[in-house]
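We show some of the complex, not the whole, and keep each chain where it was.
So that you can tell them apart, the chains are marked A, B and C in the order they are listed, and the count of residues begins at 1 in each.
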């Protein structure tokens, strides 16, 4: 019954001008029982230098059973100064290292004549299909994912999503977008989700046909990245992030104990220079009470809900370690 | 597709042993244009002395455009020591005063030989139907609501819900409950909601028939009280409260800017004495990783979702100030 | 050794242009044993209409054993739209009511054609000297305190500070200010504290002479209001509020369990209109990395520390209920 909000042209997070997504997907059989099914995904907040041109950002931790890196500084300063990286739980260190290597190479002053650097890495646990203890991801894979970024990126069982399971079927990377309109103005909200949560019996879709769900995994999680070109500050972006939690809940999950359900939102409408001669910074933000704000909220809910479903729709049946198979979900 | 959780016997918050709810409903025509359509609702956490026997509690502010009183101390100490009172936005002071009067009378030592007292009052804005500026609620009404408490309480356009509007039709008080089972153990989660939010076009129910929704109100809100007899501490109750937010989102709202969407959760499984000779307190809490926790989470989601709908199902068409009419929602 | 920051002209919160403070002090002997020693203090954020011209604000709860009203909405929207009122713990309802009466009279549209209203009331427990259970403060006293506001306000045992005790001697209202300079720019940080905490043995001053401290009270607390004319947004004001906690700690307290230590900070450099035709709002804020920010932080620490001491220096020996006497602290 809900009036739907219009999708963006690509129906992905890349509808937010400047945002691009890169994947590295790792697939290798290590032995009769052990197998690599994992990867890295990079979300670039804009097309410039992320450290020199920071963007407003915020996070919302819906359920903190997770190891996401980088939220402390985002919460304090309200700024993102790096790509947002996604991988498996045990590859956070490698991806952190690789992203740092990239950023230090691009920015010779960091850690020398200027300040340090805050990086953001989110993770889900893909150990049902992936031999996660082997830690196949290397720092170079993180750099490669950044370098691969494009607007027409793949979804499903790719990048960090290669080994993920969602609602008992194959999960992974999903994305969607919505337009918030009011009079002449329109803004885009794009969402990318790394989905790895939920039992089959929890999904709310009524036309579900898969008969052989994967067994419950020990730790599910979902990382949701919300991007927008609406001029919002970090306080408002936290509000947008909370609405993504509502969109997640719409798909059926009750947010189980062992799930790290973490949302990071940013706006690239305005860029804050790393350094400036001026003491003051001019900004222009949307009024909280303007109807556009509620449109953005609804866009965040709906784009998140659809991004999660898109991760299922794009995924493919995947065989992993110990011969385990996770099937693609079939929906009418 | 979601496997439903079993309801409690009363399908209300009063399925949690000891919890009772009292209403005072005020209805008076003050002039040709002005009218009182408001009230007070009291939720009693258990059948004992609330100050002498405090219970673990927590809050979650989903959207803080609201004036709820009492959350600061709950967040610090993790304890509830009073009833939870609900009323309209401009009657918070009167209800705070009346509840204090009741509590001071029952507890002569408070503010004399022992410490002070933390009270909790939640509110929504009923000014579309109710002449809220007239502040018809008096402190005595709060005392009366406490005194009226019972387990077979009314729902719909009663008590604090008398003048509320939800999804464009008559809202008010709704309640529901669910049982969380695991082996021999079972616990109850009961929810009471004061509903006053949402546009007609936002509701997710597909069999909606009302043709003349009330116009958008300036400020919607919803106060959700989650009670349980499961032995949870305040940290865990905050987790339960966050799941109520998911249940709220399931009904269709995107949590609009002007809505104070606030959740308070408590457990009356264990009572902490106001004073004790012992330095230490023994407790027994549910392990976070036990399957019962996820059952409780699902119970919180579902009982909240249904409590909101029950507020609509029980409501009656109400005429208020300026001759305004808000119709009962019709669902097939 | 710390390089001191320069004080403002009045060395009070009123050095922030537009800020004014009003008191109502109540003193009456009710019987041989019972006595009224309490009051109300109002801090006005600027000289305009507070509801129509809101100002950025934030809070920091150092220790939440307190009943302060109004922080939920400040945390969500980052705006203050009323005076900040101070009183005793049991008079929060009366002061809330009186402040609402004033605001509704001044703003006929509130609760009618426009939205509701968020009020802020902080409190400390003065029940050692004041017969707090008698609740002598009425709503009219709150209005009177607002009406009394001026820039050359009294300090010590006045207004809400009439019955307060701090570090075993007479506490109450204290204020101080500091200037933050950088090149041509200078901004003011003003602090007002309502002090009611600490044992004699905790104070850090080395030239303390009082020999007969008041006995430990059941609940101490301190409410600290930080005002500035520096252009800071709500995120930055929360940072300023945290520094006030540091200033409080400098006076010697270890922030005891029963103390509601709550800080509210606002900037009146920019006012946000209640309603606007434009979707967007232009603002200009100080860069977090500019040296002025650290100057403001130091100003917040130092003005808070001194405001607490000023509450002692200005206080007078006061006799209250049960013949209890709290002496003025003597310092060399």
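Brief remarks on what is shown
We take it that a contact is a pair of C-beta atoms (placed from the backbone, for glycine too) under 8 Å apart; a residue touches a chain by one contact, two chains touch by 3 or more.
Note that the structure is predicted; figures quoted are calculated from it, not measured.
Shown are 3 identical chains; the number of copies across the whole complex in this structure file is 4.
Definition applied: only the chains that are shown with their structure count from here on.
Taking only C-alpha atoms, you rotate chain A by 180 degrees to land it on chain C; that is to the nearest 5. Rounded to whole angstrom units, the spacing between the C-alpha centres of chain B and chain C is 32. One inter-chain figure worth recording: chain A and chain C are separated by 42 Å, centre to centre, where each centre is the mean of the chain's CA atoms. Here the CA centre of chain A is 34 Å from the CA centre of chain B.
Contact of a single residue of chain B with at least two other chains is seen at positions 63, 258. Interface of chain B with chain A (complex): residues 1-3, 62-63, 201-206, 208, 239, 242-243, 245-250, 252-258, 288-289, 293-294, 297-298, 300-301. Interface of chain C with chain A (complex): residues 76-78, 182, 185, 231, 233-235, 239, 275-276, 278-290, 292. Remark: chain B residues 61, 63-73, 75-77, 89-90, 92-94, 96-97, 100, 104, 110-112, 114-119, 125, 127, 132-133, 135, 139, 218-219, 258, 260, 262 touch chain C in the complex.
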